[in-house]
Structure formats: C-alpha cells, structure tokens
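One protein chain is absent from this view; the other protein chains keep their places.
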Amino acid sequence: MGMDSVIRVDYLARVEGEGNLFVEIREGKVSRVEVGIFEPPRFFEAFLRGRKYYEVPDINARICGICPIAYIMSSSRALEKILQVKVADELEVLRRIIYLGEWVESHVLHILMLHAPDFLGHESVLGLVKDDPEIVKKGLKLKSWGNRVMSVVGGRSVHPVSCRVGGFHRIVRKEELNTLLKDFQTVKGHARELLEWVLNLPIPSFRRDMVFLSLRNDVEYPILHGRVVSNKGLNVTENEFENHITVEQAKYSTALRYKIKDGSTYVVGPIARYNNNYDLLRPEVRDVVESHGYGAPLVNSFQSIVARASETYHAVLELEELIRDYREPKQPYVDGTVREGSGAAITEAPRGMLYHRYELNEEGYVVNANIVPPTSQNLAAMEQDLIMLGDELTSLDPVKAQWLAEHLIRNYDPCISCATHFLRIKYVK
Amino acid sequence: MSKLRVAVYKFSSCDGCQLQFLNMEEELLQLTDMVEFALFYEARKAVEPGPYDVAFVEGAVSTTHEIEILKELREGSGILVALGACATAGGIQALRNWANVEEFKKYVYPRPEWIEVLEKVEPLSTYVKVDYEIRGCPVSKEQLLSFVLQLLKGKTPRLPVDSVCLECKRKGNVCVLVTKGIPCLGPVTMSGCGAICPSYGRGCYGCYGPMIDPRPAGLNELFKELGVSPKEIRLLFKQFTASAKEFREVHGGYG
Amino acid sequence: MGGNEGLRLLFDELQRLDYVIVGHKVVDGALRLERVNEFNELAVGVEDVQSPGRYSLVEGDFFRHGPDSPKKFLYPSELVLFKVSPDWSITSPDVKIDRTAFFGLKPCDLAAIKVLDRVLLNVDEFYTLYRENMAIIVENCTRPGNTCFCASMGTGPRARDSFDLAYTRLGDKLVMEAGSELGIRLLNALEVEPIDDVTYGDFVRVLNEAAEKARAGFEADNLPELLELKIASPVFREVAEKCLGCANCNMVCPTCFCFDVIDVPRVDGSAERVRVWDGCLNYTYAQVAGGHFRPDLWARYRHFVLHKFTYWMKQFGTYGCVGCGRCVTWCPVGIDLREAVLKLLRR
Partner (left out) sequence: MSKSVATLIPKPTTIVRVRTETSNVRTYYVKLPKDVELPKPGQFNMLYVHGVGEVPISVSDVDHRTGVVAHTTKFTGSVTGTFTYLKEGDLIGFRGPYGKGWPMDSSVGKDVVLIAGGIGLPPLRPVVREVAKDRARYGRLIIIYGARTPKDLIYSYEYGDYEAIPNTELHLTVDNPDEGWRGNVGVVTDLIRQADVDPEDSIAMICGPEIMMRYAVKELLKRGFKANRVFLSLERRMKCGVGLCGHCQVGPYFVCKHGPVFPLWFISKYFWVDQI
C-alpha cells in the first residue's frame, strides 16, 4: 500500500446501525482515524422529557432492537432508585433470566453472523454455511433458544413487553419457564461447541495495553449490579461513574467520545467483563478456555470473540440453574412512591456498560435524562486500536487493509443505533 | 425458479425490524434458497447492485440524505415495503415532531450546529409510493415470513387488519380493560402481534398503529371514565405510532 | 345432600368414570373454563360482579361465569383444517378428544350448546365428536348477575333438559336432577335422598325469584317479527355511536360461530389452512374485492342484533342469543344489548 492513502468504508457492514470508517495514511503512518456515524440522531433524551416515568423503559427499548433488555433494565433500575423501590429477589432472578437470554441471542448473532465471517475470509454468514453448515445450524439453534428465553419471559424477543419499573407486569409461571429446559441438553452442547469452535479460529495477533471497564460484584458474573471497576484500579459506584469519565472532542474528528478522566481510552463489553470477572465465570467455561491455551486477561481485541463465546456458554449454564430453581414471585412488581429526585444505574448490556440517569419531578414526569451507551464508550478505543494497527495496515494491499480495519471495528460489536447521539452526523464524502 | 432479489435497508430506527430476518433462525437457511439478500448491510459486506425485486425498508426519514437514498431505492425496486412503525408512521423518533428541533439539538449535543436533520420525522410514504406496510414495533417475525412467502407464491400479500382484541380473545386472554380497568389500546390497534401485551397482563400500547376503521375517540372517552388523566391518555396515544392520523385525533395535531 | 361435599363426591365419581373435567377456575382475575385435575382447583368463595363493560371477582358464595363459554372447547378459536404438502397431499390433523364432563355449567351455557347443536351438530366433525364424548353437569342459577337475562330468553335460570345432571345449591343443601342415563347412574352412585316437600318448595321459590332477576324488560315472544320491523330504525345508529368495532362481543358470545380461514404458507413449501373465530363487527367481515357490503359500523351492529334475535330464528329455528350477558359485560365501552332491544321495541 502506498505511502499516502486512505481507507474509506462508506457503509460499515455487519454492524448494527449505520456507520462509516475513514483511515488516512501519510508517510507510512496512520495519521487520522475516524469511525463515523451517519445514523441520524433520534433525540431520545430530549423527547423523554415530559414522559411519565412508567413509559421510560418501553420507549428506551427502541434505542436498540438488538439489546432492548439492557435499555429496559438500566432505565428501570435508575427509576427504581428515585421511587425507592427494592425489587424482590425472585424478580431479580427473572430479570437476570431475560437479560441472559438477551446475551445469548445477541452474542451468537454477533459471533456467527457478524464477526466470524471476518476470521475466515467470508463476506457473510452464507459463506460460512458452505464451509461448515453444522456450526451455523447449531449456532442458529442456540440463538433461537436465547430468543425463546426472552419471548417466554418478555412476550417477544425484540422489545419485550412484560418488564416494568419495579418488576414485571405479570408473574411468569413455572411451567412456562420449564418449557425452555426441554431441549436444554442440546443447547448446552451447542454452546460448548460454539466456544470450542471459536477457540480454534485463526485469530490475528495484536496487543495493546488497554483499560477494561466493567461492573463487578464479587458474587456473580455481573449483569444487573456491581461497582464500576477497571484493570487499572478504578473502583467506584454506579452513582459516581459520571464523575470519572469525560466527554471529549478530538481534533481530527468532530465525534464525541468517552474517556476516563485521566485521558485514557477504555474498553467496555465482553472482553472487559471477562478480564475483570474471570474468576466468576463457570468452571466449566474456564476449563474449556484453558484447555485451548487461553485464559485471562485477553489483551487482543480480536480475541473479544473468545470472551463473547465464553459468556454465551456461561449464560446458558447459568440459565439452566436459574430456571430450575425459579420460584414464582408473590407479586409481579414492587410499587414505589412517585417523588422528585434523580437516580443513576448501570447494567451490562451485551456490548458493555450502559449508564442511565434520570430526574423526575414530583408528579413522576421526566425532567432530565442522560444515557451513555456502550458503543460510544468504545469509540475512542476503536480508533486507538486502528492507530496501533498502523504498520500492519500500511503493509497490506488496500482491499485487505480495508477488510482488516473493518474487522477490527467489528471486534467491538458496535451497535451504532444506540451510539448515535454521541457522534457527529455529517457524512464524510 | 429464480430467486427473489431482496434489499434490506434502514433509516432512522433501532434495527429491530430488520433483525427479525435474522431472527427467523429455523427458517433462515431454507429461505435463502429462495431469496437472495442482495443488499443487507446488517448481514453481509458484499452489495449486489439493483434493481431489486423487493426492498424492505426499516426506519423513518429524518435527513435529506435519507430522502435521496429512499428515492433511489424506490426507483430501483419493484416493490417497496415499509417495515415497522418507524417506516410506516415515523416511529418513536417522530415524537420530536411536536417539539422545536433546535431546542432538542441543544439539549442533546454540545455542538448543535453540526446536526443536520429535517424539521419533521416522516414515514416513507411522505416521500415515495409505498406498496405495502408491515406494522409493528417491531414487525413480528411470523408476519414478515408470511409476507415473504406470500410474495414468493405470487400472491398480493395480505395481513390481518382488524383489532388486537380479536387476537386477544382467540388466544383466550382475559380482557385487562374490563377486569382491571387497565387502559388498553387493543380495541383500536391493528392485530398481528399475537396480543402479547394483554397476554402479559398489561394494556396494549398501540405499537401496531391504528386498525382499519378505528374509533379512538370512543376509547378516549372510556379512559376518562376509568379515571385516567387526560394528560396520560394523550401520552398513551402518543407513543410508537404517534404520527398516525387516527391517533392524532386524540392527542392533538403537530403543535 | 350437603353442598360442597356432595359436589366433591360427584366430581370424584365423574373422574372414576374416566371423564376429563372442565370447570370454573380463577385465573387472571376472572373465572375461566379450564381443565381441572382436582376438585380443589375449582373456584369457590368467589362471586363475579358484572356490569356493562366491567367485571371483577369479590368474595362470595355464588358465581355465574367469565369470558369463556363451552364454545372454547367445542369450537376452538383456532383449528387447523388441513395441511397441504408441496405435492398436494392433503392431511387433516388427528385431534384427540377426551371424554369430557363440563362441571357446573350455568343454564345459559347449556342453552348455548343447544343453539350450537342446531348449527354444527353433524356438520362440523370436530364439534360432533366433542359432543358425542361430552357430559354436562349444570348448576342452576339461584342468583343471576346484573347483566343476565336468561329468563327473558327462556333459557334459565333453571335448566329443563339436555343435561346429564343438574344441581341447585340451596343453603347447605344440594338438589339434584338427572337428565340422562348417565345422570341416573351418578345419582345412584351418590346415594341421594328423595327430595322432601319443604325443600322442593324452597327449590321452586328460589328459582322463581331468580327468574325475576334475570329479565331484561322484554319477552321473547314475537321478538323476531317485532325487531325485524325496526330494520331501518335510527336506534342502530344511535347505539353504534359508542361502538368501537373491536368484535369483543362476537368473541365472547357463546353462540357466535362465524369464522375466517387463514392461509399459512410454510417455508418448506407446504401450507396450512386455519379456521379462526371471526365476527360480524369486524370491518373486513363483509368486505369483498372491490367493495364493501357493510362499511358503516352501525350496519354491522345491526347485523349482530338482528342475527341474534331475528335471522337466527329463520335459519335455525331458535334464538341466537341465550341471555348470558357476556357481550354486555365484555364490551369495553359497555354497550348493552338489552337496552338496544328495549329502545328498538319502544320506538
């Protein structure tokens, strides 16, 4: 590849939402990187103002069709803090069940349909079908099971309808959940095979010293609760989170990106959770991982697929236990008291920490809202990865270089629909 | 038989509707024997050039760039299908149609001057002729599949247009409105979802938009009798298909 | 015989005779007709409070019904008619129908079965098979509800025929009448005593009093002719002003039998045809390619009313309405069929 050149991808494929990529190479060095977004702004925070608190989770679900549960849960939890609701344990279990269902669905979607084709040089999953139809079929079965978990608890898998502030609209019956255990042995087998398959993928080598941010609670692999921790020693509550990050504008781009106050970029998502909570993964998962020569931490963002597949297997194993031990709650939800106040919460979306903060007035209408989605937190890191990759990009022929750059971005499973309002909108021509 | 050449594209939206293609899991591989997804960014990198037999378009139109692409898609596709509430009625983002967009920009962005969007968020039909609408936020994967299979059969696709109540009763649910006084938009909302909200103990929030020949004003009166505040009634009608003409009857035109 | 104990014995006896039992259970805040495995699952200690557009359960010792009627079982809301494979072989799913005893049906629902018999018996195989394997235990209605008008329609509150066994709860006494061989067998097994004069007197009095409560203010005589004269009446338009056109009335009505057929193509090239409940209040009900025979809601509402009271009589020699009041209770806006009929008769 020549000394001066650009890599331009006008429409990033196999990501959720509309993004583009711009890498400028001058004198053999990557001089400018932009992961841009042309997904138009949807102004969620703005139109949430004036809505009644109970509408917020359903409206927020529409930020992202791939991880609606994450949006529902982060906003419900933030609002519950204002209404001073303590959600009963059985309801927490049900929340975890539907959330894990979303992880399975979303992770398998990303692993198989969006990400894996990159490793094997296919332009889409259909290429994979030709090579290895079995793993695709098994993956689809697994994904469909994840979707079923969501549908059984939530009514449907995209924008489930049963969740609400304080819990659920009705109690999910034990028999309903038990239907999920019917083909459980197969599903469990598939999840394990998928992980093994991933561990055998040809993963490009790459190494960068990264800051990994995720929840951690010392009890269980984090989803709905925990402190915000990093591998570099950060350890704060979700309420304090906002004080430790900054919204920044880089010179070369007008896009907004999040960094830690000290100026470092950080990574959220499976790889961060995995690195910070490896000890809390099921032993069965760690066994498989370690028998393939992997472990923790993973410091190569191309290996995020390993974390994702590990979490998938973990999620399936945990779901079995949660469903088996499920006890029907006494009440479908816990009522709170409408009052003026503000509340913040973080939950672990499939793509990483999702932060929500709301202010309500005394009648329970939203007066202020702030949402920090995972993909916008990863943007700066993605760009930094691209810069790090510099030498390699410059040595490849343009087609391969472009592919590698895109691949790198897909490592983060960017969900641009969610990220949209943090990025600039002008379309780079 | 030659494959149906399909384009799947999106504008301002959440990706949830096009995701339903990928959610077809069990049927997906068989479907790809009959359908070629010639353009589908969420699923593949390669782009086959048009013309397409059918374009499924998710999302609302909110920038001039989107208008241009939409027009190109219309030109280049035999059949244009609006997929989901965003594409058929503007979707949730159309809530900003009742507000001052400049103020909205300032609220969300530190540099509002960079944000270029249209004054109003519109469904596809504002700009081009739409051949079919598949309702829902999101569209149901069963309906989407049925639609595609009907097309493959050469049939003018038909999806039900009557009330959610019908599906709700067929499913054997107890009416949440009559037993619990929960405000439910089922009696004026188009069926197709499987009446899932009432099945899960809550009222329908109208994500499929108005049914054929609905009576929203009558339902509004009933909600008032049930003691729901006028403001909350307006909000209920003003959600995922707020821009639908029949729902605007209740919550007001663009302010 | 003692109230609840007697019923338990009856229940057990039916199970001993290998009947699957369908009875009233409390589910989701309403009485539902569902399969019951144990006597204890049957609803007790509750009463349904019904009024136009409202339904709730409170504590009490007598209930009527919920949204379900036997139609739910005899004429399922969704039934696969057949499946056709890509090569045109047509198969009909084999349906397994259990010997089923309906326990504690109210006389209006029994009457509804009689109405459906006229329409479907020996016509619809599923229905017919179900009917042939079905036992009916009726509970006479000592306390009709606010939306009941069985007495006006001549269908209650006391069942006269077509049941296997009818019981009436009088305080802690149970009066039982056999209506078939099976009924006699059941009575014998239960070792009941012959009724004494005092109890019989009570029985007649209580049910007569009940009848007074279950009147709508009109009598069934000449209704078909009288209402037909009002075919052009503005009353239909007035009442339909409030109507939402949601077809809830059709769905809950124990006798509404209209159906639609949905074609479900499958990805493997096969297809199914599914019969689903439809109703005349639906917009598409009378729509045809390029036209519509009842585009206005009032015309659809008129069809509902006249079908129930006038046309049905000409078609099947019976009323289509049994006065159960479900369409009144389960109409979200509480449109009251009784009121509509009264208005039509008065004007």
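Order as written gives the chain letters A, B and C; numbering starts at 1 within each chain.
Criterion: a contact is a pair of C-beta atoms (placed from the backbone, for glycine too) under 8 Å apart; a residue touches a chain by one contact, two chains touch by 3 or more.
From a predicted model like this one, the values you see are computed outputs, not experimental measurements.
Asks: Given that one chain is not shown, what are the shown chains it touches?
Replies: Spelled out, the missing chain touches these shown chains: B, C.
Asks: Tell me which of C:Asp18, C:Asp94, C:Asp161 or C:Glu191 is the one touching the absent chain.
Replies: C:Asp94
Asks: Decide which residue listed in C:Leu10, C:Ala30, C:Ala43 or C:Leu79 touches the omitted chain of the complex.
Replies: C:Leu79
Asks: For chain C, enumerate the residues touching the unshown chain of the complex.
Replies: Residue positions of chain C that touch the missing chain: 79-82, 84, 88, 90, 92-95, 97, 119-120, 123-126, 129, 231-232, 257-261, 263, 265, 269-271, 273, 275, 278, 280, 284-291, 293-296, 299, 302-303, 306-307, 310-312, 314-315.
Asks: Even though one chain is hidden, which residues of chain B still touch it in the full complex?
Replies: Against the missing chain, chain B presents residues 149-150, 153-158.
Keep in mind that, in the parts below, only the chains that are shown with their structure count from here on.
Asks: Could you tell me which two chains share the largest number of C-beta contact pairs?
Replies: Counting C-beta pairs in contact for each chain pair, the top pair is A-B.
Asks: Taking each chain's centre as the mean position of its Cα atoms, how many Å separate chain A from chain C?
Replies: Centres of chain A and chain C (C-alpha means) sit 51 Å apart.
Asks: Give, as an integer number of Å, the spacing between the C-alpha centres of chain C and chain B.
Replies: The mean C-alpha positions of chain B and chain C differ by 37 Å.
Asks: Give the residues of chain A touching no fewer than two other chains, as numbers and ranges.
Replies: 170, in rising order.
Asks: Mark out which residues of chain C touch at least two other chains, giving numbers and ranges.
Replies: 28
Asks: Touching residues of chain A toward chain B in the complex: what are they?
Replies: Against chain B, the touching part of chain A is residues 11-18, 38-43, 45-47, 49, 51-52, 55, 58-59, 62-66, 68, 109, 113, 117, 123-126, 129, 133, 136-137, 140-141, 143-144, 147, 154-159, 161-162, 164, 168-170, 247, 249, 254, 256, 332, 406, 415, 417, 421, 424-427.
Asks: Given the complex with chain A, which residues does chain B contribute to the contact?
Replies: Those residues of chain B that touch chain A are 10-17, 19-20, 22-23, 25-26, 28-29, 32, 41-47, 62-63, 65-66, 91-93, 95-96, 99, 103-105, 107-111, 114-117, 137-138, 140, 193-194, 196-197, 199-202, 205, 207, 232, 235, 239-240.
Asks: Under the touch definition given earlier, write down the residues of chain B that touch chain C in their complex.
Replies: Result: residues 27, 30-31, 145-146, 149-150, 152-153, 160-163, 165-166, 169-175, 177-181, 184, 186-188, 201, 211-215, 218-219, 221-222 of chain B touch chain C.
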